[in-house]
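Note sheet for the following structure.
One chain of protein is taken out of this complex; the other chains stay put.
Naming follows writing order (A and B), and every chain is counted from residue 1.
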């Protein structure tokens, strides 16, 4: 056990502040088990040193990793399903009619984690249009090299595919590989994964027709939120669509977006002239 | 009665599944069913005298049993952990047999899915572990749960294949001798 009471309390307070989830005393073991992989990926020998490192040099990305590791067991596929419903009901038809038949739609999953979001998008598109793999390209990015590699591999554990992936989609788009499930080659061809730090100047990408930037902004302070939204906007087509997390908005952060209600979710579109 | 037509050699379990896979299947079952911080530690321990086993049979291209064995006390503790708030104050043997059997069913179902199929899965049974028929056809892991030893054994139900060039006067129907 490397975790001191002070470190554990610090983690508890952090998780409570960021997620409103309470970690009961006695959960030191859970904190150790969940955070050790993060410590290792940062080249640190144990969780105690990870906590010390983040306490002395706070970073939104490390904070996000810690909070996510302690608050979510597995990422759901149709996590808050509404932004995906909106894609097929409204966004896709509108884009297809606005673009020429030879133009490839560009979609960006900007914090792709282990790949559930980009592959959810890919599955929906493949089910909705016959030539999805030639009409659409999905760019998946994450800060963590490990997450990018997991997205590229497209292999998911039983517990992961159990989380909100419709069974019909599982058997249609995946093949069992031992204890894991491998996403189909056509979906993998649609998704290109790479590392990307949203809090720094972005690489040349896009221009994107649709951006999913969900549950990322909440971890940053206001000036960084504004900078991220500005950089994302610069990579979007003027008639593009941005989806944020259910608890996130551009309102009061960056007034160069128009909020559009689609069914039960909201999308944000660049305002002209800004 | 004839034995399985095994002239070209049946596939034995070491060629089909490895310890790491069995360990990850059992580990996922524990985390999901027993509790999110209930980890299985891959360290061998000495089983006590008084053990209980729960198993399910798999019948298909590979035929055998997936057997969980632990101390009787540990099986009862496992039952309490599985039932959580729904656990009765006093556990009877039925409660333990049912809960331990269900864990064997979950581990067995996932082991089956990792093997060549299609196969069928039997209903769970609880008692003294079925005998190992062929030591070459076993994949066995030893772990600790809350410090107590537990063994998962994926073991073939068929006797070993005849050793080539060894004269056998009798059909090798050695099941009854076990």
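Simple rule for what comes next: a residue touches a chain if its C-beta (ideal position, glycine included) is under 8 Å from a C-beta of that chain, and two chains touch if they have at least 3 such contacts.
As a convention for this text, contacts and distances are computed from a predicted model.
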UniProt protein name of the chain not shown, from "ABC transporter permease", "Two-component system, chemotaxis family, response regulator CheY", "Tubulin/FtsZ family, GTPase domain" or "Pyruvate synthase subunit porB": "Two-component system, chemotaxis family, response regulator CheY"
Of A:170, A:199 or A:260, the one touching the omitted chain in the full complex: A:170
Residue in contact with the excluded chain [from A:62, A:76, A:89 or A:249]: A:76
Hidden-chain contact residue, picked from the options B:12, B:82 or B:141: B:82
Interface with the undisplayed chain - residues on subunit A: 73-74, 76-78, 81, 158-159, 161-164, 166-168, 170-171, 174-176
Interface residues of subunit B (partner: the chain not displayed): 28-29, 31-33, 36, 79, 82-86, 95, 98-99, 101-102, 105-110, 112-113, 117-119, 121-124
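Following the convention adopted for this analysis, only the chains that are shown with their structure count from here on.
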Chain centre separation in whole Å, for subunit B relative to subunit A (CA means): 39
In the complex with subunit A, residue positions of subunit B that touch it: 21, 24-25, 28, 31-32, 36-37, 39, 110, 113-114
Sites on subunit A touched by subunit B in the complex: 27, 29-30, 33, 73, 157-159, 176, 178-179
